[in-house]
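Removed: one protein chain of the complex. Kept in place: all other protein chains.
Labels for the chains are A and B, by order of writing; each one numbers its residues from 1.
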Amino acid sequence: MLKRETLKAVIEGLLFAAGEEGLKPAEIAEATEEKLAVIKELIQEMQREWKEQGRGIQIVEVAQVYQLTTLPEHRIYYEKLAQSPTRSQLSRAALETLAIIAYRQPIIRADVEEIRGVKSEKALTQLKRKGLIKEVGRADGAGRPILYGTTREFLEYFGLKSLEELPAPDSIFNWAEMEAERQELFQRLGVEPEGALSEEEWTDEEGTAAGSEAG
Amino acid sequence: MLKRETLKAVIEGLLFAAGEEGLKPAEIAEATEEKLAVIKELIQEMQREWKEQGRGIQIVEVAQVYQLTTLPEHRIYYEKLAQSPTRSQLSRAALETLAIIAYRQPIIRADVEEIRGVKSEKALTQLKRKGLIKEVGRADGAGRPILYGTTREFLEYFGLKSLEELPAPDSIFNWAEMEAERQELFQRLGVEPEGALSEEEWTDEEGTAAGSEAG
C-alpha cells in the first residue's frame, strides 16, 4: 500500500502519461492497486490543492475520464507559442446539426434535415470526419437509413463529462416560454390565434392575393 | 510583468502543452515576455521545489530543450498501465486502418482517411508504435507523402508466412460490393430497395462491379 502523498504523485504521473486520452478512474485504480473510492477522493483532494498552490495545470473530468489541461486564464501565453494548435471553430451548419444529433440521437439524416429545413449531407460528412458523430445503427424501413449518434470525442471537444451535462432543452426553452413564443409567432404571422377570417375579408382578399401571386 | 509564482505556473503550463518536443528557454522567454536569465533561474527553482514537494513529474533539460517527463521510479505503474487491456488491445479505428493498409499497401494516409471517412492520424501512430506498420517509401506528388505498409512483425503476430496468405477478399468482398451497387442502382431508379432486380439487370451490373473491384 502506498502512502497518500506517493499515491498522488503516481496519479499525477499516470495522468500526464495518458495525455489527451485521459484515464478512467478504474484504470488508475488498477494501475495503483487501490480502491476506486480512494482514487476518486484523492483526485478531488488534488484538484483542491493544485488550485491553492497556484499550479499551472489542472485535473478536469471529461467524457468519464480524468485529464490534465492547462488553465484557461493562461491562454494568452499559449496562443503566443507558434506550436499551439490553431483551433478552427465548427461552422454554424455543423453546430446546428450536432445540436440536433446530441439531443435526438439516434437520429437519421432525413430527420435532421426535416428540423433544419436544409440538406445536411455536407455537415454530417464534416462531423463524421472530425469524429464527433458516428453511425450507431440502422433504422427500420426503406433503405435502412443510417442512425447517427455522438461520440466520445464529442464530449471531449466540448469538455463535457457526459451527455447529461448538456443543458436540458427545457432549461433554456421552458414550456411557458415556448407557449408564449408560439402565441407571438402566430401573431406575427398574422391572424388572431382563433383564426378564421370573416366571409367578406376572404372574398375581398382572394382577388388581390390571386393577382399578386400571378403578377 | 508577472509575479514569480504566476510565472512559474505559466511555465509549467507551457512545458505541459509543448508535449514531447519540449521548449527552448528562448521560446519560454518570448511567450512570457521575460528575460532569458530569469526563466532559467526560475526553472532551476522549480526543479528543486518539485522534488521537495514529491511531484509526479519533473523538468529535464535534454539537448538545450526543457521538457516534462515522468519519474523513473514510477516505472512499474506505467508498465501496469501499458498492460491494461484498454491500452494494449487494438482500437476499432486501429484495426480498420490496419486492414486497409494490409490489403491496399503501399498506401498514403490521405487514402486511408478517404476510405474510412475519418481522420486516422492517431490510429496510424498507434500501429506504428506497436510495430505493425512502417514507412515503406514516399509517394510522388505534393509533399511526397509517406507510404505505409505492414511489417515483418505483422506477419509474425498473425502467424502468416507471407502477405499472400491473407484471406482472399473474393467471397465476402464480392458480396459487399455487389450489395452496394444494387442499392445504388435502386436509388438511381427511384425504386424502393425491396423490389428485386430482374435477372438481366443484375447480370449486367455484375460485370461493372467485377471490373471496379479489380482496380
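Everything that follows uses one rule, which is that a residue touches a chain if its C-beta (ideal position, glycine included) is under 8 Å from a C-beta of that chain, and two chains touch if they have at least 3 such contacts.
Methods note: contacts and distances are computed from a predicted model.
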Quiz item: Which of the following names does UniProt give to the chain that is not shown: "SMC-Scp complex subunit ScpB", "Cystine transport system permease protein", "Segregation and condensation protein A" or "Cation:proton antiporter"?
Solution: "Segregation and condensation protein A"
Self-check item: Contact partner of the left-out chain, one of B:E5, B:E45 or B:E79
Solution: B:E79
Quiz prompt | Residue, one of A:T70, A:Q126 or A:T151, that touches the chain absent here | solution = A:T70
Practice problem: Have a look at B:A29, B:V65 or B:L160 and name the one touching the chain we're not showing. | Solution: B:L160
Self-check item: Touching residues (missing chain, whole complex) on chain B
Solution: 13, 16-20, 70, 75, 78-79, 81-83, 87-90, 95-96, 98-100, 102-103, 115-117, 129-132, 157-158, 160, 165-167, 169, 172-173, 176-177, 179-181, 183-184, 187-188, 190
Quiz prompt | Positions on chain A where the hidden chain makes contact | solution = 16-21, 58, 60, 67-72, 75, 78, 84-85, 87, 89-90, 92-93, 95-96, 98-100, 102-103, 109, 115-119, 121, 125, 135, 146, 157-160, 166-167, 169, 172-173, 178, 181-182, 185-191, 195-197, 199, 202, 205-206, 209, 212-215
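The working rule: only the chains that are shown with their structure count from here on.
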Quiz item: Measuring from the mean C-alpha position of chain A to the mean C-alpha position of chain B, what distance in angstrom results?
Solution: 24
Quiz item: Can you list the residues on chain B that touch chain A in the complex?
Solution: 5-6, 8-14, 16-19, 21, 23, 27, 30-32, 54-57, 68, 70-71, 74, 77-78, 80-81, 84, 86, 113, 117-119, 183, 187, 192-194
